[in-house]
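Have a look at the structure below, then the notes.
Of the protein chains in this complex, one is absent; all others appear in place.
Coming up: subunit A.
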Amino acid sequence: MSESRASALQLGRPSRQPAVHPENLSLDASCFSSPPVNFLQELPSYRSIARRRTTVHSRDKQSGTLLKSTDSYSSQLEDRIAENLSSQSLRNYALNISEKRRLRDIQETQMKYLSEWDQWKRYSSKSWKRFLEKAREMTTHLELWREDIRSIEGKFGTGIQSYFSFLRFLVLLNLVIFLIIFMLVLLPILLTKYKITNSSFVLIPFKDTDIQCTVYPVSSSGLIYFYSYIIDLLSGTGFLEETSLFYGHYTIDGVKFQNFTYDLPLAYLISTIAYLALSLLWIVKADLEEERIRQKIAERTSEETIRIYSLRLFLNCIVLAVLGACFYAIYVATVFSQEHMKKEIDKMVFGENLLILYLPSIVITLANFITPMIFAKIIRYEDYSPGFEIRLTILRLLVTYCSSWKLIQCWGQQEFAIPDNVLGIVYGQTICWIGAFFSPLLPAIATLKFIIIFYVKEWSLLYTCRPSPRPFRASNSNFFFLLVLLIGLCLAIIPLTISISRIPSSKACGPFTNFNTTWEVIPKTVSTFPSSLQSFIHGVTSEAFAVPFFMIICLIMFYFIALAGAHKRVVIQLREQLSLESRDKRYLIQKLTEAQRDTRN
């Protein structure tokens, strides 16, 4: 026992085990301090791993530097060649360039001993790889804003960079959504407008609906003041209501091509479903690519834990109270505004009219301004880790931002406020998803808006913000941003589903005047299919199919959960075995060291 202590002390490594009395010596390996590292470096397992890493370490005991011993190097080099004629690229080796050059020369001389066929195969695989690399290099150059984002990453860290990558993702998403809508809806309209094809227009039904429902109040034409023209342009009313910006413009019922008639109402609905599905798939795919970070909560003593958790509970109650107050204020303001709008317009003063009209918006904006400040103060007391802090702030603000949005600029020497900025753009994107059904050009507007936001934020970041003093950059929050975006998408799908399937479509304008609800287009189209396909579709959507299908999915899910549990148990067992083996190894090395010392003495 004392010898092991002495050897540990010689190495300068303090023995961390408690004092061991000779009486209660046991063979528990925790009594043994770590064995001398030299021994560990001689073990075959260490050597084979070192060889696999293709480096050569040889320990110079005096100076303690890493030297390359050329003798063992050349033998290792030859070993490596044997494994190495199997196509691993030279770049992956952890050697410096001159060594790689030698390795390549040796490889090429070795190649001569191969048959013609093998040589040709190797040459063609190399050229193919080189071609793929060039292609990959080309495509990365096409990546939007590559240099801007990289320079931001270099100067401000990956936390802020992930915000800008998120913006870029949204720009691309909106662009693709706009392309879908363009292909399916706008292109036929353009073809009709320029008389390339004929189309039939929507007939407004007279029998089933009242006359009032079929009339859409057109804004007064004739002499309008210039300022009202500007206001119309900015708020989307007036003359803009009749352009292709809005749903009402799409009155074409069918576009006649040579062989078939293109059903525009159906295409309109399909494009909506398509862009929602595409957004869902793209976000989930990006989520899966971002692997999840498992956060371990730092260990705390039990009384500290109680203190922290009760403090957090109290503060969370305050947060809920603030949120409740916001909602109530918004509700009261909206109700008040609605009721007073019914007052006659001449009786009101000009300013009062505007104030009442915009009262809900004013309250919302005030709430959105005040609540982030309150939440920022509160979170300081809650003592979370930086990454978690950001996420919790985002979630809290998400609830506040249900009805409005805000861009917070970075003035002066502030730090870049990630949660507010991310929520702002997620809010904007949610509105875009909901609004794209009613205004097909909205994704294009959103794309432009995000491009402008990117440049504005980038310039304000570079010229007014300073890098965060916290040395740990918040870990890559891209996964979390995508999660919040996914929540936004789910929130957007709810009102859309309700308005498509429940709310009767407008009988005065738009492509769905002939149908009760927008969704009716689909059953009507299905009824025009051949009867075998019809019965197949009816079968698939019936309960007789859905319930067993659901049960099977549940069974599969339970199977995977059980499998994961079993794997986890195996992993725990293997870890225990590993640590037992390590104890045995240390014990044996100890014995060996003692035996060597005995023979020396």
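In this text, contacts are C-beta pairs under 8 Å (C-beta built on N, C-alpha and C of every residue); 3 or more make two chains touch, one makes a residue touch a chain; residues count from 1.
The definition used in the following text is that contacts and distances are computed from a predicted model.
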item	value
Name under which UniProt lists the unshown chain, selected from "Histidine-containing phosphotransfer protein", "Response regulatory domain-containing protein", "Ethylene receptor" or "CIB4 isoform 1"	"CIB4 isoform 1"
Among A:L311, A:I494, A:I553 or A:L578, the residue in touch with the chain that has been omitted	A:L578
Full-complex contact with the absent chain, from A:A94, A:L234, A:L313 or A:A564	A:A94
From A:L40, A:L240, A:A376 or A:I431, residue that would touch the chain that is not displayed	A:L40
For subunit A, the residues touching the chain missing from this view	13, 16, 34, 37, 40-41, 46, 49-50, 53, 55, 57, 59, 64-66, 90-94, 96-98, 100-101, 104, 137, 150, 154, 158, 290-293, 296, 298-299, 471-473, 475-476, 575, 578-579, 581-583, 586
